Structure formats: C-alpha cells, structure tokens
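The complex is shown incomplete by one protein chain, all other protein chains being positioned as in the whole.
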Amino acid sequence: MVTSFGESHGRCVGAIIDGCPAGLSLTVADVQREVDRIRPGESAALTARKEKNQVEIISGVMNGVTTGAPVGLLIWNKDVDDVDYEAIRFKPRPGHADYTAFVKYGGFNDWRGGGRFSGRITAGFVMAGAVARKLLDGLGIEIIAHTVEIGGIAAKPVAYDKIKGNIASDVLRCADPAASRKMAALIARTKEAGDSLGGVVEGIALNVPAGIGEPVFDTLEGDLAKALFAIPAVKGVEFGAGFAAARMKGSENNDPFMIKQRKIATATNNSGGILGGISTGMPLVVRAAVKPVSSIALEQETVDLKKMEKATIKVGGRHDVCIVPRAVVVVEAIMAVTLCDFALRAGLIPGVLK
Amino acid sequence: MVTSFGESHGRCVGAIIDGCPAGLSLTVADVQREVDRIRPGESAALTARKEKNQVEIISGVMNGVTTGAPVGLLIWNKDVDDVDYEAIRFKPRPGHADYTAFVKYGGFNDWRGGGRFSGRITAGFVMAGAVARKLLDGLGIEIIAHTVEIGGIAAKPVAYDKIKGNIASDVLRCADPAASRKMAALIARTKEAGDSLGGVVEGIALNVPAGIGEPVFDTLEGDLAKALFAIPAVKGVEFGAGFAAARMKGSENNDPFMIKQRKIATATNNSGGILGGISTGMPLVVRAAVKPVSSIALEQETVDLKKMEKATIKVGGRHDVCIVPRAVVVVEAIMAVTLCDFALRAGLIPGVLK
Amino acid sequence: MVTSFGESHGRCVGAIIDGCPAGLSLTVADVQREVDRIRPGESAALTARKEKNQVEIISGVMNGVTTGAPVGLLIWNKDVDDVDYEAIRFKPRPGHADYTAFVKYGGFNDWRGGGRFSGRITAGFVMAGAVARKLLDGLGIEIIAHTVEIGGIAAKPVAYDKIKGNIASDVLRCADPAASRKMAALIARTKEAGDSLGGVVEGIALNVPAGIGEPVFDTLEGDLAKALFAIPAVKGVEFGAGFAAARMKGSENNDPFMIKQRKIATATNNSGGILGGISTGMPLVVRAAVKPVSSIALEQETVDLKKMEKATIKVGGRHDVCIVPRAVVVVEAIMAVTLCDFALRAGLIPGVLK
Partner (left out) sequence: MVTSFGESHGRCVGAIIDGCPAGLSLTVADVQREVDRIRPGESAALTARKEKNQVEIISGVMNGVTTGAPVGLLIWNKDVDDVDYEAIRFKPRPGHADYTAFVKYGGFNDWRGGGRFSGRITAGFVMAGAVARKLLDGLGIEIIAHTVEIGGIAAKPVAYDKIKGNIASDVLRCADPAASRKMAALIARTKEAGDSLGGVVEGIALNVPAGIGEPVFDTLEGDLAKALFAIPAVKGVEFGAGFAAARMKGSENNDPFMIKQRKIATATNNSGGILGGISTGMPLVVRAAVKPVSSIALEQETVDLKKMEKATIKVGGRHDVCIVPRAVVVVEAIMAVTLCDFALRAGLIPGVLK
C-alpha cells in the first residue's frame, strides 16, 4: 500500500499510499498531528534537535476527502544540521549503515546524515500511519504503543485500558510512572557520559477481529515483523510471550479457550493474539527491540575507506540519547499500515466509504 | 521464488520453485537428504511418529539438471495417524491454529492434524531449501543452524567453525555436549509428565558478501523474519545481539570497524552482520524463539464451537515433546531460500549455470 | 492467484491456485469437463493427436469442497509422441520458441515438444479457469469465447445470446454456420498442403458489474491482455472496436450513455465494456489474434546451432492445422481467472462461500 521516498538531508521525505479507499475525510491536520508526535525537543533529556515538519498533501485528496487516487504526502526538509559530513564521508560511523550503503551503492549514496538510512525516513511511515489509523477507526481497531524498557529498566505491566492515559502525560511514553522516572534519570546520566541507550517498544492492537492473516507466506507475525524491521534500529521482534515462550512448558504457554460475553476468548494471551499467523480476536501484542542510538559523542574506532587504514571518529552535531519514545510513534504507524493492508485484503474496508 | 501447497493429512505436501536458474545439477537424492533430516524418530526422546517422506521431482528437471522451468517438488502423504480428528473437530486445541482456521475458513478448513497449519507444511520449505543451498554453494555461502536453548537450558557459545562438527553427532543438534545432555534429560522428564518444551534456534550464514539487502521495505532482517514466521511455532526473531542490544549502551553495542586481512570487518558482531538492512560481510546471525509444542497429553480447557459451551480436550496420538531439533533444519532451509532470493535479485547468481 | 508448472514431455502439467475462497464445491469432474474441451480429435480436420488428460486434485479440497488452502491441480503426461526430438535439438523450428529458449536457458531447457513453451502448458490455465468460472457463477458473470476468424474467413456478427447455442454443436466453435463450413473446407485444403492456419478468438464476459479494474497500472485491459499473451500463439489483443477504433472519428467511436431498465448503459459498445481501465457494466469484449500453428509439414529453412551453418527442417509428428477452436477454451479460462482476481480484489467474492 505504501511507497516511500526521500533522504535525511535531501529535499524532502514522502510517502505514496496507493489503494486508499475513496470517501475518507483527510486533512493536513490529521497527518500533522501524528508527525508532530515524533518531533523531539519535548524533553531536554532526549534531544537538542529542533525540526519543523510541515506536512503537505500533494495528491489523492479533494475538498478534504480522499478520491481513490494515490494519496501523496510530503515534508520538505528545512532544518539541515551543521555537521561537516564531508569530513567523515569515508569514515563509517560504527552501528550506522554508512559502510553497507557505501558498498551497496558504490559510494554514490547520499551520505549526509545517514541519507536514505536515517531514522527521519520513518516520517513516511508516520504519515501513512495517520491515514491507516483513520481507516482502522471505522472498524473500531485501536492501536497503542508504549515504552516498556529503556536501558534495562523495565516498566511494570499496566492494564491495556490504562496505557493510553498514562503515556499521554509521560515524556518517555512509558505507562509506569515510577519506571519512567528511573529511565529519565538514566537518560540524563547517559547523556552526560556522551553515550546512548536502547529499549523495547510494545505495540498493542485492540478489537482486531478473529480471522485476519494468512497461513505460511503472509502471516500476521511475518508481515508485522517485516514492516517493523524497516525501522533501522529494530533488531528483534516478538509476539505475545515471544522469547519467554521458548522457556515455558506447553501446559503453561497454551492459552485455554473460554467463552466470554458469548464470544470465544482465551484465558491468557501468550500467543499475542495470533495463532497460525491468524488473529484470534484477543489483543494483538508485539514487542520490538530498539538498539541504542549509534551516534554517540565518545570517540570510536573505525576505518578510513579511502586510505584503508585505521581511524577514529567522534560523531559531532546533535543526537538523541534514546529514540525509544519516538519509536513508539513509528511502531504505532507501522502496525496501523500493516493491519490496514490486511483489513483491505480481507474486504473489511469497502472501496468507498460513506 | 517459492509457492507451497498441501496439507498434513491430504494427499501430499509440495513446493514450486519459480525462477531457479537453468543448469543446476539436481537429483532426488539432493532433496531427499535434507528432508530426511527432519524425520523424527532418531531419538526415542523426541517422538514416536515414523514417516517415510519420499521426495519426487515432478517438473523443471531433465536428465538431472534444472531446465529453467518451475521446479516442482512433492511428497505424497502416506503415514496417516489414527487420531479420531472428527471427535475433536469442534474442540480447538489450545495453542493450535484450529480456532483461527475455523473462523477464517468458516469451518471448511482441513482440520485433520492441523491441515494447512501443520508443521508438516515446512517440508515444502525444506525441499526448496535443498535447491537454494545448492545455488548458494556456488557463491561459497554456507548456512548452519543449531539448537541454542531448550526448556530454558542454554548452550554455551561455540565458535562458528566447530558448530557443524559438534551438531553432526548430536541428536538435539546442540553444539554444546554438556547442555545437550541436560536438555535430553529434561525432554525425557517432560515426556513422562505429558508436557512439552520450546527453545531457541540460531541460524548463521557465513560468507554472505557485503551489500546484500535493501533499505526500508526489503531489509535482510525483514525478509528473513517474515520467512521464519512461516514456521507456525516461531514467536520471536532477533538478529545479532537482538533483544540484549536493547539493554546495551551505544558504546557497547556499536561494532567498531577494523581492517582484517585487507578487508573491512567489525571487531564485534552485535549487528548480526546487518546494518541498515544490508549485509556487512560479517557472519549473519539470527535467532528464532520456538514455542513449546501445542499438542500435549495433559487435559486442557477449551470450548465446543458447535455447542458454544466449555469443554476439555486431551490430544491423543503421537506428538513430539520438542520440535526444536527439527526446526533447526527448517530454519536452515528458510535462510537458504531467502538469501538465495536476495542473491538472485542482486545478480550474484546467473540465469544459466555452467 | 495462479502458478503453473510442468512441460509438454515431462512428467506432468499443473497449476496451484492460491487464494481460492473456502466452501466452493469442487470435484474432479468440474475441472475435467473444461480440460476435455481442449482435447483435439473431435474433428479429423483439426488434428491427429489423441491425449487422455486425467485431472487430479492434489490439495486444497476436502470432501468435494475447497478448504481455503492452495488448490493443486495436476495432469500426468501419458501420450508421449514419437518425434525424434534429439535429431532436431539444435535446429530451431521457425515460429517456435526453440531458439529463444536455447539462448535464455543455455541449452538446458527441455526441448522435447516445446517443453515449457508448448501449447500444452495452457492446460494449467484451463484447470484454473474451471475453478474461477465456478466462483464467477456465484456473481452471475458468464464468459463465452468463440471463433470469429480462421485463415481470413470471418464469421458474421451473432447476437450474444445466440453464440453459446451456436458453438455448442460446431466443431470449430464458430457461431456462424456458413463461415464455419468455409473454414472447415479451408482447413482441409491447408492440411493437405502441409501448411497451417491462424485466426481470431473473441471473448465476451456478460454481467460484469461496473467499477471493476484500476486506473493506470492494473487496468482491466492491461491485466487481461497480459494474461492472454501467456498463450504462446497470441500476437495481438484488442478490446471493443480495438484497432478499428483507430480509424473512427470521436463522434462515431464514443458510446453515448443512456438509461436502460433504470440502469446506465451505452447505446453502442465500442469501448468493449471498459473505460479508463474500469468496467462499464456493458459486455466486456476482447479479441485475440492467434498466429498460424508453427509446426508445419513443409520443409523450412533454419540454422544448426551447434555447427552454426544453414540447415533445413521438416517437423515430423502430429500437428494441429489450426488451434483456434482449442484456443477458444483457453481464452475463456484466462478471462475467468483474470476477472476472478479482480472480483476477489474488489471484495465481490467473500473469503468463505456458504
């Protein structure tokens, strides 16, 4: 459904959504709201970078309503940083895609700020996700993501119906206030040390009807995981009990079926709402492991690709210490886009909305 | 590249490989060898089921060489078990896809032995994987998977060049003999208790050249993860340090670049050989969490879908206690098929082999 | 939706239909009926070859009803002809794909009887078409193809509601009996001369609802044309007035809109029921130009690919003089499969039939 284009320091980042049903009310504000959520600067602890990301709708919408034609969404890049990227062009930053991009594209890749590999590219998903969410709203499907771990500090489990409220006022988008305070303190200390942190984002989709997904090649797990790995920092994805399930006995992990309000449910939800690649009707639960930000102020060892000799690098400019709270927004968007694709394929969303 | 068809208790399971280059030597024995590796019964601890899976090549090969036409591979189902599936048709087994298949296909799904959702379907991948491995051989790419955890018992790390040798003689395909013995003992105890176990499989691809994979939509991580989730029991996938990376600092997780034998390498491999969705040239490392076998001898709570009332179920017949050692073979096959697709797309494998 | 495999003189020809809804009644007889229609030998004028094509359903159907899993359909090859293909292996037959297959597959292609390029491969479409027709039946969509031209002899236009009846008893599947007699006489004379004939097949789909198809990339015309060119003998495809439209004025070619039985219709149907790539609700009309059969008894000039020198060839064995009447069946099948794909995508056919 979604194609993306653009680079961190090129002219723009954008997304084309082909297959969006006609008749959906869609304004710039609908999309802007989601894009603004990834704007850093809400907390001094997080980042020093200020970006103004003004969304434009360039096609597919007339008089505030989708026409059925491809919806084009675009943000012009404005706030270019002042890092001397030319100076580090041949010194790949450890943990970044600088080296792999150099090999793949023979050095022709846009190396400024990570180019096509920048986290900024995820703005395309967030824009598309804003559209997908509006489509899912019509089905009553709600998507919430939250920070469940930063730098090894884990949030306590919080009931699904409290997460949204709790994270609304939390700068780290963590539903456990006590954990959030500890995370914030750790972020502050790590920032001072010139280092960075990773964490875990949990995404939840409520009211996904049973029967969505395909066995074998287009499982719900497979398509969601593939989409989540589009976030460059994600290094692991698990559903329900996930890796913990590998340590359980069958009698512990199997979710007993039961009848709840005249509908089939499961007593536990170790499956994360998915069995055989298909939704059970229980909350769909996915977790993504986000590695620590690669750009750090500390000196690191690298190689000069031109001279083929040892080198060191100190990545200048402004960096996030921890992108987990921003990744929360991207995970929500990617879940929305992926579930929307499944819903369209399953015929749950009509071609024309009225 | 691969389409699959067939059911657990239907006439056959099969795979069609479209796009296989012409000129590849391919015999039934090449494929049979891999399929035989998933045959259970090598250890009394593992399973009681005996299957004879005779591979047939039904298209795309002439005189032992691929012709460039779609390669058709098929195994006729012979050893049908004696479970009275009709009796449990409307009682979905907890942890199985019985319920989701029932909803998705309106009860028309082949419910016998899991039907299309059976682990037996993975035989299609294993057959396709046998072909893919032969293609990767020509590029010097080697794929090894092994059992790194069963029931919470973790194997010690073993050097890549020793894994293959160590698992050759180990019934659990674990490279750490001491851990393997503990796992075997746990499996025996669990079998007696009528319960089951899960674990973790690690897959490694050596000699993958740098530059394979695409950013954003077709990352190496994304496509490998999607393919691995085709195994019904897989509930988590991680690359390199994976979820552990989420607990590291940037200075710990970033792999410093260095020069090794006149080539770029990284001092550590927390990235699992992938940065920005593209291979670094270091060993590609992926781990899949395998949930415990859903079929257990213990009585479980479920629902009668017809009567919409509480019910209990005891799954009869023969079951594996732990499929992790068999999943090792499937993980290898899926990695081979996926990497082969990337290699074909990158033009590394010519359309005609000579 | 459809994957095909198999070769003319290999073990089998087959098709896998992925995405067929569950709950469709489907028996071997349903498919066999269509396959039998392409069996030559109904008329001495047409061919001397006798094939018994026994259809088998190898997956996706249980108790005569589709399960939602991929439907596998297969015909084992039995009646292998006695042509000495080895003798002509390096002498490409003019008009055949022998040479292009040799180049593309480096000589590894199955060269016997055209291998993967044989008209026999269209049996895969016919099998898939039988399933697609049953799905379209539920929507009231009817597909009829007929012979409108053979060897330059054109049939007179016949009203849509008479075509089916007229061709039922006509060996050439031509709805104009007078033209059919002339065609038959021409076929007989051409056979004696050791030569062959081509012609034109017209396909009609009735009751296709307005609004099917996508603009630009997945137009009804584009997808139907692409599918029809899978028939190796097809060299042209046109819709409605087609090439004749290029000679009309706008005032002649534009179909005026009108109201007919309280529904929008057009007074004429030069558009062939498609405007902007989307169905109008009028009969969908497509014509495919079928080139004369390439295998002829006359001596032809060719090249010895091994010796790289001039050579001559007389194609031995049994050949059809004119495959147009058989192509009628294949055109119907391909139209059915393509329209079925559009109907599924448009959500007109539910995932479960009841």
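By letter and in written order, the chains are A, B and C; residue numbering begins at 1 in each of them.
The rule is simple: contacts are C-beta pairs under 8 Å (C-beta built on N, C-alpha and C of every residue); 3 or more make two chains touch, one makes a residue touch a chain.
All figures in this text were calculated on a predicted structure; none of them were measured in a lab.
Enquirer: Touch as defined at the start, partner being the missing chain; which of C:Ala29, C:Ala87, C:Ala178 or C:Ala267 qualifies?
Expert: Missing-chain contact among the listed residues: C:Ala267.
Enquirer: Kindly state which of the options C:Gly138, C:Gly222 or C:Gly316 is in contact with the chain not pictured.
Expert: Of all options in C:Gly138, C:Gly222 or C:Gly316, contact with the hidden chain holds for C:Gly222.
Enquirer: Could I get the residues of subunit C that touch the absent chain, sorted low to high?
Expert: Spelled out for subunit C, the touching residues are 4, 92, 94-97, 99-101, 103-104, 116-117, 121, 149, 151-152, 190, 195-200, 210-211, 213, 215-217, 219, 221-223, 225-230, 232, 234-243, 245-259, 262, 264, 266-267, 270-272, 274-281, 289-296, 298, 300-303, 305, 308-310.
Enquirer: Which residue numbers on subunit B touch the omitted chain?
Expert: Here the touching residues of subunit B are 69, 215, 346-347, 350-351.
Enquirer: State which residues belonging to subunit A touch the missing partner chain.
Expert: 3-7, 10-12, 14, 16, 18, 22-23, 58-60, 62, 65-72, 74, 101, 104-106, 108-110, 115-116, 351-352, 354
Assume only the chains that are shown with their structure count from here on.
Enquirer: Which subunit A residues reach two or more other chains?
Expert: 215
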